[in-house]
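A single protein chain has been omitted; all remaining protein chains appear in their positions.
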Amino acid sequence: MSSREKILSKIRQNNVVPNVELPSSYENFGITFEDKFERFSTMLESVGGKALVIDKKDLDKTVQDLYKDEKVIASNVDGFSLKNFDSNEQDDPHKLRDIDLAVVKGNFAVAENGAIWMKNEDNRHRSLYFIAQNIVIVIDEKDILNNMHEAYEKINFENAGYGVFISGPSKTADIEQSLVIGAHGPKSGYVIFTKS
Amino acid sequence: MKVGLFIPCFMNELYPDVCKATYKVLKKQGLDIDYPMNQTCCGQPMANSGCSKDVETLAKQFVKTFKDYDYIVAPSGSCVSMVKEHYAPFFNNDKDYNKVKASIYEVCEFLHDVIKIENLNFDVTFAHKVGLHNSCHGHRVLKLGTASELNIPYNSKLENILNTVKGIELVDLKRKDECCGFGGTFSVAEEDVSVAMGKDRIKDHLESEAVVMTGADMSCLMHMDGLINRNNYPIKVMHIVQILAGEEL
Partner (left out) sequence: MSTDHAKNAKEFVANDERMHWHDEALWFVRAKRDLASKSIPEWEQLREYANQIKSHTMANLDTYLLEFEKNANAKGITVHFAADATEHNEIAYKLLKAKNVKKLVKSKSMLTEECHLNPYLESRGIEVIDTDLGERIVQLRNEPPSHIVLPAIHLKKMDVSDTFHEKLGTEKGNDDPTYLTRAARASLREDFLTAEAGMTGVNFAIANTGGVVVCTNEGNADMGASVPDLHIASMGIEKVIPRLEDLSVFTRLLARSATGQPITSYTSHFHGPIEGGEMHIIIVDNKRSEFLSSPKYKKALNCIRCGACMNTCPVYRRSGGHSYEYVIPGPIGSILGSVKEPEKHNTLPFACTLCGSCTNVCPVKIDLDSQLYARRQDLSEMKLIDPKKKMAMKVTAWLMSKPKLFDFAGKMARKIVPKLPDSIVYNKANAWGRQRDMPKMAEKSFKEMFEQGDLDE
């Protein structure tokens, strides 16, 4: 008997766990906010990130002001013209190692926890979100939800791929509980909401 | 209403004054109280040590002794928890046990819920800063107070009762309901952690300027009293019923 069969058979043998029903729906369940942006912004700041709201036309300038010294910039955002490195053209993800700043598009924001869902569209290498030294996520200001239940209603994985909720830059508190922003992923992060 | 008084084994031997205070406080409510003499022990120390099978005789003795009372009242949250939560394996949905289980109360719980808080008037003054130690079984099993871990509306039966005492000032502790480290045989089997936990509990009370530590379980208070006396900490322990009975500091 293969291990697979062995394991399945052991699971079936004398399983005494009583069968309960799954929750039928999470619709209209979960905290909601009068001002979703305000909550999103507060949560994001509490984890070392920051949220801004700007006109789409000011995107270049805003990023330039935030990141004056960053040289190698990769991006998949329409309307952002400061990119000088095309990560999608690289075959090997290792080649992304020198990216100072990634300006990437996000799908929607979640107010309850300052997270952005990145479905990874128009981006060949998912490591871009981690290997860049700094990250800016650009998102439309109307794409903001209250909570994770609303978020998962908008996510599906019918096809193979990747998606990630990103909340702030990378961080760690493993050294005597002192919070340090910037562990192995980006050491700083902004979320820029563009006005429709 | 016939009330059977259940006195924990060690309290009968070591803390008869607290037992007296319990009796006095209940009598003051005008109740008909009986104290069946052949009671001994609920079996908790054995059960907590893994010897729950040895408790069967004691459990059956307990139910036989107390089955005819309308209420069974004890000055101990942990003993009441033992009877309510851990006796079921010895009884096969026995109606006498079911009755006992539904009628057994810790004394403050009984006063608060059955006699009802609005009907209580101890007519006592205790103008001191008092720290309430929320003993674990009473707190989390009998739900005498809302456990700090839970996101549900706050209520504390013990605080409600203590606040009827004139002049009393209940202090705010840093850790409202951390365990004192007695844990029965834990107190000797894991002596060092037990002592460390007890000392930390006392320290919390001292830092909140309490001059008295009170609670609804004499076992916790006994453990901390042992530490207080050995180390000469400037605080005294008193069971809640002693305060309600009008004892002075």
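Note that the chains are named A and B in the order they appear, and that numbering of residues resets to 1 at the start of each chain.
By our rule, a residue touches a chain if its C-beta (ideal position, glycine included) is under 8 Å from a C-beta of that chain, and two chains touch if they have at least 3 such contacts.
Fair warning: this is a prediction, and the values are worked out from it, not measured in the lab.
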| item | value |
| --- | --- |
| Touching residue (missing chain; options B:E118, B:E149 or B:D172) | B:E149 |
| Chain not shown, touching residues in subunit B | 7, 9, 11-17, 19-20, 23-24, 27, 35, 37-41, 43, 45-55, 57-58, 61, 86, 136-137, 140-141, 147-152, 175, 177-179, 181-198, 200, 222-223, 225-227, 229-230 |
| For subunit A, residues in touch with the removed chain | 2-4, 6-8, 10-23, 26, 29-31, 43, 47, 93-94, 97, 112-115, 124-127, 129-131, 147-149, 151-153, 155-178, 180, 182-187 |
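Keep this in mind: only the chains that are shown with their structure count from here on.
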| item | value |
| --- | --- |
| Rounded Å distance, subunit A centre to subunit B centre (Cα mean) | 51 |
